[in-house]
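Just one protein chain is left out here, and the rest sit where they should.
Presenting chain A:
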Amino acid sequence: MSESRIDIRGVSKLYGPVRAVNNVDLVIEGGSYCCMIGPSGCGKTTLLRMIAGHEAPSAGTILIGGEDVTHARTGSRGTALMFQNYALFPHLSLTDNVAFSLRVKGVATAERRMRAREMLDRVQLGHLAERLPSELSGGQQQRVALARALITNPKVLLLDEPLSALDEFLRLRMRVELKRLQNELGITFIHVTHTQPEAIALADQVVVMDHGLIEQAASPREIYNHPHSPYVARFMGGQNVLSGKVESVAGTGAVVVAPGGMAWDLPEAPGVQPGQEVRFSVRRDRIRVVPDEPARNGVSGRVINTEYQGTFVKLALETGSGEEFIITMGDEAWFARPIRVGETVHAAWEPGMSHFLQGSNNSVGTPLED
């Protein structure tokens, strides 16, 4: 067993009557990049903090490298946490910040300062070693936080929304750097985020959470192409979620009919019964705009918004389902025949594109309002 593999077994965390994390089971392979994603209050940060040892689980066990660390002391379980606001010590120079964990372990001054310098060089901040954190930019502070976390040689690096305080440009640069660093070190990274592109771009494994539960844990491609529930489809984006009643079942497939009468073919919908209300998703970029109303596997609606996005154009339709139906089309196709707001548009897709959503979580993926 890899020494940086993480096993989370039946872990719950209760704050009074609130279940912040609810009986979660998860395996994170050693040396992988795992992104936990979900809206605020979904329990992702609590789960991260339990792995780090800053919170004790109310129930369940956490294993790192096969060793039970559920109640092991923070700082002695092979994890290092990088805090959202970096939490650099304002009274210490960068060198002393990075050397902090060596200092509390009793490493001699000269040696710990030398090792801290090496680590600062590694994040390209060697020339600022004697500055105070307040004299640095946000991006530089983040590198210091990273250096401080890595100097302990952790088996697992935990990152709590590491990029959220940076501007767009720096965020993209640091994203690349995080991935490079993870490849180089070969240790497990667990990265909490609420930004979908970040998770998709970085992760080997994406863990989508909601209300203290894991909705889906899979590779980014799997999550994106085969979302488990309407919530995952909506939250990860790029999908339209449609619903209707099952009309007939044939083999593993089914035919679903919309309230308006349109029939949709679901190639894979195991276990559904005729008459059952089901939901499925269709990728926005797999939908064509067609001149006439299609007989099957399509929708019609009034255009309520168009958005030019450079390489594609985003078209929002009002179809009467209560949820916007979004089509992304190539910019050339759109400019060849621009579509105005208010026009009625017909859309169609191949039957194989409809993906049945097994999960029942139908929330829209926005944070709870309490």
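By definition in this document, a residue touches a chain if its C-beta (ideal position, glycine included) is under 8 Å from a C-beta of that chain, and two chains touch if they have at least 3 such contacts; residues count from 1.
Methods note: contacts and distances are computed from a predicted model.
Student: From the names "Spermidine/putrescine transport system permease protein PotB", "Acyl-CoA dehydrogenase", "Putative glycolate oxidase subunit protein" or "Spore coat protein CotJC", which one matches the UniProt record for the unseen chain?
Tutor: Matching the unshown chain against "Spermidine/putrescine transport system permease protein PotB", "Acyl-CoA dehydrogenase", "Putative glycolate oxidase subunit protein" or "Spore coat protein CotJC" yields "Spermidine/putrescine transport system permease protein PotB".
Student: Check each of A:134, A:273 or A:311 against the chain that is not shown and name the one that touches it.
Tutor: Among A:134, A:273 or A:311, only A:134 touches the chain that is not shown.
Student: Touching the absent chain in the whole complex: find that residue among A:40, A:85, A:109 or A:344.
Tutor: Hidden-chain contact among the options goes to A:85.
Student: Based on the whole complex, identify which of A:105, A:221 or A:296 touches the chain you can't see.
Tutor: A:105
Student: Mind listing the chain A residues that contact the chain we can't see here?
Tutor: Listed in rising order, the touching residues are 52-54, 74-76, 79-81, 83-85, 87-91, 100-101, 103-105, 134, 148, 152.
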